[in-house]
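Below is a slice of the complex: some chains, not all, each in place.
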Amino acid sequence: LVTGCGSGDDAGGGGTLVGLVTKTDTNPFFVKMKEGAQAAAGSTGATVQSFAGKQDGDNQSQVDAIENLIGAGAKGILITPNDSKAIVPSVDKARQAGLLVIALDTQLEPADAADATFATDNYQAGRLIGQWAKAKFEAEGKQAKIALLDLNPNQVSVDVQRDQGFLEGFGVDVKDKAKIGDESDPRIVGHDVTDGAPEGGRTAMENLLQKDPGINLVYTINEPAAAGAYEALKAAGKEKDVTIVSVDGGCPGVENVKSGIIGATAQQYPLKMAQLGVEAIAKFAEDGTKPQNTAGKDFVDTGVTLVTDQPATGVESKDSAWGLQNCWG
Amino acid sequence: MTTPVLQARGLVKRYGRVTALAGADLELLPGEILAVIGDNGAGKSSLIKALSGAVVPDEGEILVDGRPVSFSSPIDARDAGIETVHQSLAVSPSLDIAANLFLGRERRRRGVLGSVFRMLDRNGMRDEARRQLDALGIMTIQNPGQAVETLSGGQRQAVAVARAAAFGSRVVIMDEPTAALGVRESRAVLDLVLQVRERGLPVILISHNMPHVFEVADRIHIQRLGRRKAVVDPKTVSMSDAVAIMTGAMEPPGQFA
Amino acid sequence: MSTTLSQSHSSGGNPLGGDDTKRSPLARLQHLLHSQATIGPAAVLLVAIVVFAVLSPRFLTPGNISLILQQVAVIGTLAVGQTIVILTAGIDLSCGAIMVLTSIVMAKVAADTGLPGLPALLLGFLVGTLCGLLNGLLVTRLKLPPFIVTLGTLNVFFALNLWYSESATIRGTDMPSLLLWTGQTINLGGTRVTYGSIMMVVLVAAMAFALKNTAWGRHVYATGDDLEASRLSGIRTARVLLSVYATAGAVYALAAWVLIGRIASASPQAGQMDNLDSITAVVIGGTSLFGGRGAIVGSLIGALIVGVFRNGLALAGVDVLWQTLAVGVLIIVAVSLDQWIRKVKP
């Protein structure tokens, strides 16, 4: 289980040292990412050493990790920032030291603070589930009452992009696109934070339900939060009447889509992010070439697919069987 | 010669660099009041702590009724019938008087409530406490359900003394039981000591108060520099001579009983 | 310079009896509250309930009350273990870590090896008890302050949790249903209550009974009150402390079971802040951090106070931010009030 094997080039055998700094050690998404990086390292002859924040939002541990990686002689760093703004100066430092820094999953602010970003188009991920929900509600002729289960109060880029993307996809005027919660649409019952974890998801859902038991559409930042929200709905006997949408496409999440717990999820590809990341750093170590962004975007889009078993017209999607073949974790 | 009820031979106890006991002996004969006197730091408390299982001596042996014993905790000494009133009192302030009297030997209810649910026999213990306090008649404690922390220093002392007197079946040891007490309260404790002897129990009494010691003691053990310097008879040795031996100003008579 | 003292006081010995005539209404109230130990926290809870009931008509519905019970079930259960530790003048920072570790053990052993629910559960209890025992051994053998011991083991248990779980969540569908049972509900007078909530209440009652009515309970209080005095009084204090930490560990395992039921999965992500939350409940409930004084029921009330505040403020549409602020102020106010009530000498 010691994922960092050997110690960079000191270890003799190992080639390029690649650092991986994830948000936490406990979200399966990042665990998958670690595995993906490890696998890619195997094929490129690189060595991966991983670090993580103590909890979602912990910036300081990530700063320490970057410095330790610079000190350990890493050639490049892959990072999912806990605080997309506050980490930027440390990233600058690494880049000045000649390392290639690639943001995974969550963009830095500004995005070009990293040499490259391999991520889901989080805005698009949000918009997909928003559009799907809009189509579904219109088809059923239902008036939506929306609960939004966000990440944390820190207005991190993924959090903002998914939330605002969802609302826009649903046809809500989001006002400031960089700010959660400044909307005034009456269909929104409220926002609450979950830390992207089940317990947080459940409590947030319970409290919003108390505020308005008529909630029938729930957006969740990720699938762990969605799992918690579902438990709250089930306990309130409302699981049949409420549609949950989420982002992730992890295997447990897609199973939930299959069994109808989650209406639709936007599947992302962490293994790919990690794999591309390791390969890019290996290439950079070899000949100094840096990865190019996807045309027209300020990041490399690792793709996002809407997974649902209730396809809606005008929104492209795949079914859960496909989702299960492509899921992670 | 009668076998001592409690005997210590060559006890040694070191605390870091300090040697509290440097080969101390002690004999307590049946039915007697043995006073232990000595300067501050002479090792009196250390000696009785060893006898009561509160500390384990580094060397030496302890005999009860002539048989060697080894006390590894206060419970062992208590099981051997030795009850002690420590200088620091050892009561639990937030518990009530009855609870303190029965601490560590609580009674359980009869029947399943006691055997399965392990319920305490509160009322039984309270009544018994009432009886004990009345029998000893030492202090005006009105309610055995009162928390010990609400008692005055003298009353607390009384609770500790009552506990030892009530449960001691072989020896009662008291370490400066009157140090903080007023004249009247001290009198009551001394009467209690005499009363315990009347019941046939021998008592070890540590005190700095010479008039008290000479009033009640049958023999006086003089402790000095961690050892027994002498044992004197209060009827034949004067108070000032005892103090002189204690402080090293005078050598004890060559032979002491 | 002569004085003739008329001896007006009833000569009930010392302490002298004071006269009650001069007392203000406030002082009277203080005396009234003092007569029952947990009445202070209970009063705070009552006031909070009344205020929120007025603020929101939804608050006092049976459904919402059952919900609050569910929300406090994990912390309330942890607080039972935390209380007995604090009663011995200890503190347990590792409670959340033990809970998460045991929840992962229960769930993962069953999911990986197909072990049925009961043995998986028992294994979890064993692990929890052993973790507690380790704390107890370090406290009694090395004679280290409990704060330091549990600060250390908090890290150790959390690392073991990450290692054994491989940082992966175990889904409810992969576990035997017994592990999820605490999340099931039962109809009690028209309201659906989870078995987890009921278990918490039963646990509180059982522990309150044991503390009040058994010799063990007395020894727990005495040990916390004055360790050395208890030892000299013939209490096997090391054994008492060991039993307390081990029992607390078992209680945290129970909390793990409740947690699994609540989130219908076992997540290594859970419980990281629960140490301070459980201490908060205990402290608001009137148990002294110096040991020897307090009651289990108080801790349940303490957990409920925090739960009611969070839920009530959320219902009233107050932002999380102000909920945090309110909890902070609440801790200080509740403990000050309790202190004020306790100041009265009986």
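In order of appearance the chains are A, B and C, and numbering begins at 1 in each one.
To be clear about the criterion, a contact is a pair of C-beta atoms (placed from the backbone, for glycine too) under 8 Å apart; a residue touches a chain by one contact, two chains touch by 3 or more.
Just so we're clear, the structure is a prediction, and the values are computed from it rather than from any experiment.
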Copies of each displayed chain within the entire complex, written as a formula: A x1, B x2, C x2
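Assume only the chains that are shown with their structure count from here on.
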For chain A paired with chain C, centre-to-centre distance based on mean C-alpha positions, whole Å: 36
Euclidean distance of C-alpha centroids - chain A vs chain B, Å: 72
Distance from chain C to chain B - Cα centre to Cα centre, in angstrom: 40
Complex contacts: residues of chain B adjacent to chain C: 52, 54, 73-75, 78, 84, 86, 88-95, 99-100, 103-106, 108, 117-120, 122, 139-140, 142, 146-147, 150, 152, 154-155
Residues of chain C touching chain A in the complex: 58, 63-64, 67, 70-71, 162-163, 166-169, 171, 173, 183, 185, 192, 194, 259, 262-265, 267-272, 310-311, 314-315, 317, 320-321
Chain B contact footprint on chain C (complex, rising order): 12-15, 209-210, 213-216, 218-219, 221-222, 225-226, 228-236, 292-293, 345-346
